[in-house]
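Let me give you the structure first, and then I'll get to my questions.
Shown here: the complex without one of its protein chains, the others still in place.
Presenting subunit A:
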Amino acid sequence: MIQNFINGLYEFHFLQNALITAVVIGIVSGAVGCFIILRGMSLMGDAISHAVLPGVAISYILGINFFIGAIAFGLLSSLIITYIKNNSLIKGDTAIGITFSSFLALGIILIGVANSSTDLFHILFGNILAVQDIDKWLTIGVSIFVLIVIALFFKQLLITSFDPLMAKAIGMKVNFYHYLLMVLLTLVSVTAMQSVGTILIVAMLITPAATAYLYTNSLKKMLILSSSIGAISSVLGLFIGYTFNNAAGSSIVITSAIIFAVSFLISPKQKFIRKRVKV
């Protein structure tokens, strides 16, 4: 089975593209996901990943690169959610629910207007085996950009995630870093759309990060471990998808979920937390 997969890698260009793209997406979504779960923004990640859909559709209609429309709508949704949350009695999770479902519905209608239903299926559920060279290079480029931004602003992202009040007290622009993270999240959502699809992106963002959280006591280690788990899940998921002829995106998500489930049972930190709860 493994030999068959390796032979396929030598033989088929589409499989090479799929593997490289999936690994890169696993790494970058694992890294951004750490900040998402530590800031309690998992739902926001879900919302933005769904909200990029109308942007993708409009890009198809206008004949421009889908990144542009997706980023515009991803950011628009995060602005709308933050605005509703800060300026009404509505709570954050409700604002997220209303916004992302509306954007998703709008996206589905627009995709219907723009193109055939096959495209919609691929956008919703991903089609890693159909990744073109241009998409692969775009994914690599965007991912390198996201990782560089994280490295450059690491200390700001750390303090605003861990102790936003202290960050404000020393005069840091906490809102700026919130929106910076939203931009990164949108970029990752658009790239990950190709591998696991819009519906499942949130799994790539939060499952490897949540798994890494169970093992690590420092953010740097968590980022490295989460990215590694993301990459490993992508390789194993692709292998399973290719070998058993399953949907590769879903196989990647299930693989990372299994790694999480095992970690949940064996991680020393989890046992530690349980002990604390008993006390």
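FYI, contacts are C-beta pairs under 8 Å (C-beta built on N, C-alpha and C of every residue); 3 or more make two chains touch, one makes a residue touch a chain; residues count from 1.
The rule is short, and it goes like this: contacts and distances are computed from a predicted model.
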Choosing from "Pyruvate dehydrogenase E1 component subunit alpha", "Manganese ABC transporter ATP binding protein", "Monovalent cation/H(+) antiporter subunit G" or "Nitrite reductase large subunit NirB", the absent chain's UniProt record names it "Manganese ABC transporter ATP binding protein"
The listed residue (A:62, A:130 or A:166) that touches the chain absent from the view is A:166
Note that subunit A touches the chain not displayed via residues 38, 152, 154-155, 158-159, 161-163, 165-166, 168-171, 213, 216-219, 221-222, 269, 272-273, 276
